[in-house]
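So, chain A:
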Amino acid sequence: MSSETAPGATTNGSVIHDIGFRHYEGARLGRGWAFRSLLVETIRGSFGIGRPAKVKAMPMVLLGFMTATAIIADAVTILTKADSPSMPYTQFAMNMWLLIAMFVAGRAPYAVSRDLRDGVLPLYLSRPLKRGDYVWAKLAGVSIATFLFIAVPLTLLLVGSLLAKLDAAHEIWTWSGSVLMAAVLAVLLSTLSLAVASFTKRRGFGVAAIMTLVVMAAAFAAIVVNVVNFKVSQAAGAYFSAFDPFALVDALGSSWLGVEPVVAERHPVGFLGGFVLTSVLVALVVLGITVLMRRFKKVGGV
Partner candidate 1 sequence: MATISTQSLTRTFGPVVALSDLTVDMPSGVVGLVGANGAGKSTLIKILLGLLPPSSGTASILGYDCLTDGLAIREVVGYMPESECLPLDVSATEFLVHMARISGLSAHAARERAADTLRHVGLYEERYRPIGGYSTGMKQRVKLAQALVHDPKLVFLDEPTNGLDPAGRDEMLSLISRVSHDFGIDVLVTSHLLGELERIADHIVVIESGVLQRSTSTADATQLSGAVLVEVTDRTDDAVARLTKRGANVALGNRPGTFAVELTDEAVPTWVVEVAAELEVGLVRMQRRRHRLTEIFTSDATGEEAARV
Partner candidate 2 sequence: MTAIELAGVSRWFGNVVAVNDVTMTIGPGVTGLLGPNGAGKTTLLSMMSGFLPPSSGTVTLDGAPVWRHPEAYRRIGLVPEAEAMYDGMTAWDFVYANAQLHLLPDPGAATKRALESVDMMGPRDRVVGTFSKGMKQRVKMATALVHQPDVLLLDEPFNGMDPRQRLHLLDLLQELGAAGTVVLFSSHILEEVEDVAGTIEVVVAGRQAASGDFRSIRRLMTERPHQYTISSSDNRSLAAAIISDGSADAVTITPSSLEVQASDFGRFVHALPRLALASKISLDEVTPADESLESVFSYLVSR
């Protein structure tokens, strides 16, 4: 660093300031902060915050539909002076499954395929972050974003119910159960979607692949469950709902929290069923995380 005169030297009040390179003597906040920053950036990116309008469009439109649905349901509840919410919390996620799937299908590739295509990983790896941290941050980021996507409209539903003067304690209780299951659904969908997205650098492929898988899973599960229900028993049929993430979470919700499953054909599962399905849930999430970790170990070398 050099300057023509000593920095700050004055001659009759005139000064030349040194605007050369400044060294940083401040705190270096380390891995935790780095992780947090990446996490926050992923969540912001999922909603297009701080990004050009083109990126905001899809998630915001989808979010708009979600909230609009919630508001309309609230309006119905309030105006008809119903004594129970016009759209129960448990039904909300199941009814909106397509929108939720579209959200995750869009956000997961945006979080991961872009980085793969741009080749940014070496820049992250050369910073105080471990490779695993990157994966966890993306996972947590998309999961939290998806969770918010479902939970915010759910909360709007609660607000509506409270405004309609329904029994507050009951409403809050059922609402919190749904929020919990929303979290579980968010984590499950995000993990699997990110795992799929990590195989392609092209966002479009990722989105298409995830949507196809989700829709196919739903269809497949529906068919199989029906067949098994018919041929074997409804109890057995309930197990096969595991093929569809939405149905799986629905069944688990009924198993853990004792509420009615939303879809009529899905008979509530007993203790054994609950145990098996919970294991399936855990296995799927672990599988997704493992695949993600493996993929990022392989690619993005420095």
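For anyone wondering why these and not others, all candidates are chains of the complex that A comes from, given by their letters.
Just a few scattered comments:
Quick note on the criterion: contacts are C-beta pairs under 8 Å (C-beta built on N, C-alpha and C of every residue); 3 or more make two chains touch, one makes a residue touch a chain; residues count from 1.
In this text, all values refer to a predicted model and were calculated from it rather than measured experimentally.
By the touch criterion defined above, chain A in this complex contacts candidate 1 out of 1 or 2.
Those residues of chain A whose C-beta lies close enough to touch candidate 1 in the complex are 1-2, 20-24, 26-31, 33-34, 37-38, 41, 50-52, 55, 114-115, 118-131, 301-302.
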